[in-house]
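The excerpt is restricted to a subset of chains, each kept in its original location.
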Amino acid sequence: MKFGVVVFPGTWSDRDCGQVIEQVLGAEVRFLWHKDRDLQGCDCVILPGGFSYGDHLRCGALARFSPVMESVVTFAEHGGLVWGICNGFQVLCETGLLPGALIRNDVCEFRCEPVHLFVERADLIYTANLDRGAVLEVPISHGEGNYFADAATLSQIEQNGQVVFRYCQPDGLVVPAANPNGSLHNIAGIVNEAGNVLGMMPHPERCAEAELGGEDGLKLFNSVLDSMREVLVAS
Amino acid sequence: MVNYLATVVVTLKQVVNDPQGLTVRSGLRQLGFEEVDEVRVGKHIEVRLSAENEKAARARVSEMCRKLLANHVIEDVRFQVEQQDAQVGASR
Amino acid sequence: MTAVSKKKLREVALSEEEYKRVVELLDRQPNDVELGMIGVLWSEHCSYKTSRPLLRRLPSSGSRVLQGPGENAGAIDVGEGWAAVFKIESHNHPSAIEPYQGAATGVGGILRDVAAMGARPVAVLDSLRFGPLPESRRLFDGVVSGIGGYGNCVGVPTVGGEVYFEPAYAGNPIVNAMCLGLVPAARLRKARAEGVGNLLLLAGADTGRDGIHGASFASLELDDSSEERRPAVQVGNPFLEKCLIEALQELAESTAVIGIQDLGAAGLTSAVAEAASKAGSGALVDVAEVPRREQGMSPYEVMLSESQERMLLIVKRGRQAEVQKVLERWDLHSAVIGMVTGDGHLDVVEGREQVARLPVDVLTSLCPTRTLEAKPPDHSRYRLDLTEIREEPADPPATLLRLLAHPNLCSRRPILRQYDHMVGNATVVRPGGDAAMIRINGTQLGIAMTTDGSGRYCELDPYLGAQIAIAEAARNIAATGARPVAITDCLNFGSPDKPDVYWQLEETISGMANACRALDLPIVSGNVSLYNDTDGRSIYPTPVIGMVGVIDDYSKRLEAGFKEDGDFVLLVGVTANDLGGSHYLEVEHGVFAGRPPEVDLLQERAVLEFILATAAAGLLRSAHDVAEGGMLVALAECCLLSEKGMRGPPLSTGGDLRFDALLFGETQGRFVVSLPSRSMPEIQNLARKHRIEIQMLGMTGGDQLEFEGQFKVSLEEMKRAHQGGLG
């Protein structure tokens, strides 16, 4: 099982993801430079957090045109695991691999703080080790994480069950007060219909060690690792 | 080739919330501008380019808008193109 | 003899005597470009002509010091082959005019200083002062989002800082930013233009007409004419800076790079002159080779431009291609703009034409220093007679709540959550308590950091105030279990041309020097910001101390909040009637007066050693220093950070201790700690050994802060007061 972490100019969660994958998870990681097309045989490609191209114009707008993204799109279309975190989620929306867009937080301020996530889908490779209805504590760190989709798209996402995480209270209640950025339907993370492309604003790589204040994020990395091991063994 | 200045205006679609507009509105009201009803904030992008003629310039700018300058999920875009005097051209 | 107009001299901010000195040194009149270059480098901001003689009093050596003042940043050995590189810098004047960009480019500048040492920047801290809210809202909001805006984008966590609101800063805010970076000690870089024939490579942003005369601007008072100088404010590009930092990291081991110097105040002129001066060499710059953002720039403008996000690399001749390849990988422009020469001169040419030729030492070390008149200010308005003030606060819980809601003491969460304080996966103590701590991944080492200033105390007594700033910073570090090891400082003062301000500067530096020696804390870098005046009124003298501490095993770190129910809570240290300059007097009696608390440096050292010993032995569960607002505020903070209450027997005063001083006085050298009951005997032993007084205050638990039969406040009330303070 090999993780690939894409590095755009302005990406900064690449190193954190790498540290978690290598040192906490004990798995293999390759850094994928934005100018290269080769995904180096990675089984799961992470588009990490940061300010790719300075978030100039719009978050993720310029990153989507990089050579590596051509390969990522093809990889995703063939069922490859593509996991966008924070800026990566924004890139996936700009690319069209995920529906909707992320606009400025309703508070018009950057927010770096822990939030709680209600897990809606436990049947994905990313969430296989979780239970539906579980509550995770994961930090956010963004200025533009306000999920928007037009009414038709939104109802389609909901009908298809594409919402994976919603902002909630520590007790699991999904209420407006638990929404840190104004996202429609408290959406914190969604998948594509096929279930192989996940985008989420919170940073699981920041809470993969008790020393840093929590281990809930590690559960997602472990889910991917465990599920993929099964897949790889089976094939 | 002729130099053109394209002015591209990108605005949030009416159905999209505009947090920045709301913040500016409440800022204005706090400053005593109570007559302000609504504020929406968009982008004003100036692109200097060269093209064969105005029609060609328009076509190219329209393509830029479609490909990069606006996200059509959330934004509307419009632009105008005007010819520039040769010597007003940009630095490099 | 002045063949130069007064107007021109004013433009370059040189006095007539200074101009005479220039002519003497050169043995001729400088041309316009030369005059401009000398003008900026002889400005207070670049030359430290007023503060330099005083700064020599500060101790700067010690067993851990790898690099003292004189380079882009200081460096200390933190163990296991790692060096911590750090410096603090002011951006007060630009922030006053354009708060967002002023603060943002302040962060950008300090990141480059650290990156130029070869280090990866891993933490930012800030120290801010504004006039009172709500009038200062726009400045405050703009500065906070500017600091966050830059640091968040670059991906360096902002892990700490401080902010205070006082009328004295209304026209002239203070915006200081500190950065700490890490580098294997063997790879520390220096800013030296060594080796005749080696090349000067300018990398990063293209050069525009930004901030020409920014350095002299920072050395002038703000008045109405500042309006015209406004283009001195620049727009930062954190994205480009991030790429620059990554490229430098890729070049970390390259032997093709001889030296690195960031471009800050006075742009190319300063960078090249400094790098040549440190190496005892000379340099030739061809301005025609400098990549421009704008057309038609004159050599003068190119040499003085303060465009951000640029770095000067001194590269081995013949090896520029391999360096440029790395820069190109990051889409960074670069150009060879000159070379190192051996004749001790800085030559500026434009193509074939000579534009300027100046001895490097005229630009740097030969700038005349100034010794000014010092006179203590009239302090009669600060006289305080405690006998006129009743000793018992009428309603201690109400006073506590008012203190907790005071903008200077309330929760900083509305600020901290705008800063990414977690990126890097290393922040093991988050901001909000005392010092923050980051770990060095791959080791057990923890680096604690804090910034502390003491403008209020310094206004009342700069000598004492300076000592308090250092002692308080040391307590903040020790409260995490880390040993304080070194300092960077930023001296924010009014115009030194005023005798009372110069006196304050002298007194402050003496106080700092004294405290540094007593606590064995070298100052390895720093910055001076003078002329913080508006309409003739100076800010409070405000030394800001950035302190760094080290703990060998971060798993033994402590935080300020209580941890468990049923733990003992102790007050460490002795309390005296220290109400002078306290927030209590201000909030309860509307008085800002008196003499700040005395700092007994020997006692201070003993208390620090005691805390470190008990932390190292694993006896404590939490530690928090007692600072503004006194003991009761400290206890409330321990409760708020943990959402746990505390309950104890009624408090009583012995001897001539006043009850208000016990609750709210700001006596130095004190901590509030919590510990499991089984630690008690061992703590008592250590206290005896270190000759430290400890006093049992109560036990953790419940949902109120209560002294039985005396008074109580609920956690909920305290939380509401504390959280709402910034509006």
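We call the chains A, B and C, going by the order they appear; numbering starts again at 1 in every chain.
Note that contacts are C-beta pairs under 8 Å (C-beta built on N, C-alpha and C of every residue); 3 or more make two chains touch, one makes a residue touch a chain.
Since the structure is predicted, the reported quantities are computational estimates derived from the model, not experimental observations.
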Need the per-label copy counts for the whole complex here, not just what's displayed. A x1, B x2, C x1
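Heads up, the rule we're going with is that only the chains that are shown with their structure count from here on.
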Report the chain whose mean Cα position is at the greatest distance from that of chain A. C
Looking at mean CA positions, which chain is nearest the middle of everything shown? C
Where the CA atoms of chain A average out and where those of chain C average out, how many Å apart are those spots? 36
Separation of chain A from chain B, taking each centre as the mean of its C-alpha atoms, in whole Å: 31
Take the average of all CA coordinates in chain B, do the same for chain C, and state the distance between these two points in whole angstrom. 41
Each of the following residues of chain A touches two or more other chains, namely none
Considering only the defined contacts, which chain A positions touch chain C in the complex? 9-10, 12-13, 15-16, 19-20, 23, 49-51, 53-56, 109-113, 139, 141, 143, 203, 205-206, 209, 211-213
List of chain B residues in touch with chain A within their complex: 12, 15-17, 19-20, 22-23, 43, 68-69, 71, 73-74
For a test of understanding, state which residues of chain A touch chain B in their complex under the given definition. 57-58, 61-62, 65, 93-94, 100-101, 103-108, 146, 148-151, 182
